[in-house]
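Dropping the structure in here first, questions after.
Missing here: one protein chain of the complex. Every other protein chain is in place.
Let's look at chain A:
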Amino acid sequence: MPDGHIRYVAKNMRLDLRLIAEMIPEGARVLDIGCGDGSLMAHLVEEKRADARGIEIDMGAATDAVAQGLSVIHGDADNDLAFYPDGAFDYVVLSRTLQAVERPREVLRQMLRIGRHAILSFPNFGHWQVRWKLLSTGRMPDTETWSRPWYETPNIHPCTILDFVALAGLDGYVIERWLAVDEKGARAPWRRSVRLANLFGEQALFLLRRK
């Protein structure tokens, strides 16, 4: 049964995707960039009656998502967002991908052009382990999150939580909510201080809107 399949996926959804799903209200129009096999989309369609669309760069994952009956196109954040009309979505989601796109600032601009809100998660390069590895070894950090060597990592634009806050300010976006989370996506307890979150949060999750 296809319906049963969707529930199964939702139950096993990554924790960070669950946190994202919590931010999205019933019946929203959602674009999930880097939707993978469509777990978040399936969850939103099933549980929140959302109108969910997806973009996925990996052909195998995109095919899996389409085979589930989801509206997913093979494409990528750098090249495909420009073709959507202004305000086409209520929420545009980019999970764990911002650091891997060619032009993060432009992608962010496009997200908030086509969507009223943007939800982003990214690994925090300001985490203490990253800082310590660089300081103590003098070489590019090698951690659970930053696990690929510099010459083959897809993460070409790493940033810290403070860097991201600064860019949001520079381009005039309102930070509606933010969270620091650990590698598994569980909420971390540094909600009050961005500086502490920047030191202890492995992942960051932001909800933005235009001014």
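We take it that contacts are C-beta pairs under 8 Å (C-beta built on N, C-alpha and C of every residue); 3 or more make two chains touch, one makes a residue touch a chain; residues count from 1.
The working rule: contacts and distances are computed from a predicted model.
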{"item": "Protein name, per the UniProt record, of whichever chain is missing from view (\"Methoxymalonyl-ACP biosynthesis protein\", \"Peptidase\", \"Branched-chain amino acid ABC transporter permease\" or \"Homoserine O-acetyltransferase\")", "value": "\"Homoserine O-acetyltransferase\""}
{"item": "Touch criterion as defined above, residue of A:Ala50, A:Leu70 or A:Val165 at the omitted chain", "value": "A:Leu70"}
{"item": "Hidden partner interface residues of chain A, rising order", "value": "2-3, 51, 53, 59, 62-63, 65-75, 80, 83-85, 88"}
